[in-house]
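For this depiction, one protein chain was excluded, whereas all remaining protein chains were kept in their positions.
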């Protein structure tokens, strides 16, 4: 693919309504495990309003966050054992979404129920299936070992979730494309040569991967970001990978050029890229490391500030699209080839779902 | 009517544009009497911008709040005797809405006039006729004696007006339906048995009435709400009535079970439910009591906090309708039967006005 052939606008991908553009028959990261408690977590995912809480046995529950009676968000109510009680008329719904109690009458109406979303809790993340619950397919879950979450002896550290007021595709492309980091994050993630470093791109099974090899001598800030020693040269392999539709996997492998046979220092950041509502998305971050040293005390605020540099830019781009429409032109450069491949992959996934729905036998009404 | 037959969505009622859904040839409560002074009160009622003030003789005036010359809200101007002077070019309009003065010319233009709304001031409320002034019909005014406003020896206490960012129908249904009070207002308006208490519903002349009889022993908070003695048992009859299109009448009758022949302690709350603009409404509250003891000093903040519990829930419901459309489904329970009757009555009133307009002979243009 040359830069002559690349798509010149995001029209093909992004002129579809935002809610349609994310495939639904997939697992998305819904929450950090630590966010879901015996209290309420209200969150919008793929435009659905969902309330999360834990049942008495500790298992996470995700219910549609709207009482089907008079439309009050259930997250304004209270937890009663394994049920959620609506703040308005006290109607209660259990873990499955079925109604348990209507205070003003003894007869339970079977149609008075809310959707319950299939959830999976694995290490620091809670995953949610956004399609028909009957079709929830665990085989579609990304390989947790590859992500670094379930590797024996590795340290897994939940970091934060950041809401960004942009379409999730902008975040995906931001995370895949590291040619921006010398400019948007000067001195924090590289030593200035990232944009001009040569790279290899590969496309396998719908995944898009970019890999770079560099020799760097980290400064204080970069050393803090990656738990390195400032001033001590490293050989670095940086791999960024977009896993459709919901993950960005960033892998840094550092080796000591003076001691090439020592075990490498590996860091993986499997980041959730979850569409929320109305051109907003959620960026979930955890760090997995092949070594056991804890990260510095201020790792979270340090990375939060770094991610805010992206947030500011992505939200400015989105505001222009909001103002002037999705068909504002873009002109791509060579370094965008991988991101454009990913866009096409996402269009394929969305189109495949659309076709499937179109040919499905309609339910009897 | 069984719960099988009830309307399952608010589509029938609420998919009409908000401005159309309130019948205009009716009296609505526009203001508490004490709100209208020699200064300006700007308020939106049934989507109309209106400015209220008092003339030199103390009579209330309501004029369209837009100078017909260059569109400045008249409420930004000043009162000059019985006239209102526009802030921009000093043009003045009298009580009838006719222009009195154009500073830049001596000739008055008859077409330079603003609408003057018929008003009626009765006790603590000022009522406004929102239809054609020529058709203002005092016989349509609710019976003030029944409301408790004009009963000899009764104490009438103006409380407050609360703006709620929801369609006025949501407020009407909230006030009619007391099955919510044990949950949304725990300990403030009942002792916890309201939702499950049996009730009688009746429908007469378009009005919907729900009545409950209870034996209660009020706690401190409920006692404060109703001027009762905490810990002393009472027999209570609670009647809530929706009077289309503009009033909610709540009547509490308390008797002493140890002294059943003593005069009952009666409280009426005739509440104005006035559509404002753009799915906002105004809730006017006064209290009328059959006894002369003044209410506690903190009665207003006490009730304000209680009403805010409704406001929070109603505005959350409205936000979802705003976001996802009026055809979001609702599933009704038995206790909603009266509210659904009232919805149908309101649809009839709106439809009757629409038909009347459609068959009216058009004005020569």
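Going in written order, the chains are labelled A and B, and every chain counts its residues from 1.
FYI, a contact is a pair of C-beta atoms (placed from the backbone, for glycine too) under 8 Å apart; a residue touches a chain by one contact, two chains touch by 3 or more.
As the structure is a computational prediction, the values presented were derived from the model and not from experiment.
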Listed residues A:154, A:304 or A:321, member touching the removed chain: A:321
Of A:58, A:153 or A:329, the one touching the omitted chain in the full complex: A:329
Listed residues A:141, A:313 or A:347, member touching the removed chain: A:313
Option touching the unshown chain, where A:180, A:207 or A:302 are the choices: A:180
Interface with the undisplayed chain - residues on chain A: 3, 173, 179-180, 182-184, 195-196, 312-313, 316-317, 320-321, 328-335
Residues from chain B at the interface with the omitted partner, ascending: 49, 66, 68-73, 76, 85-91, 102-105, 109, 111-112
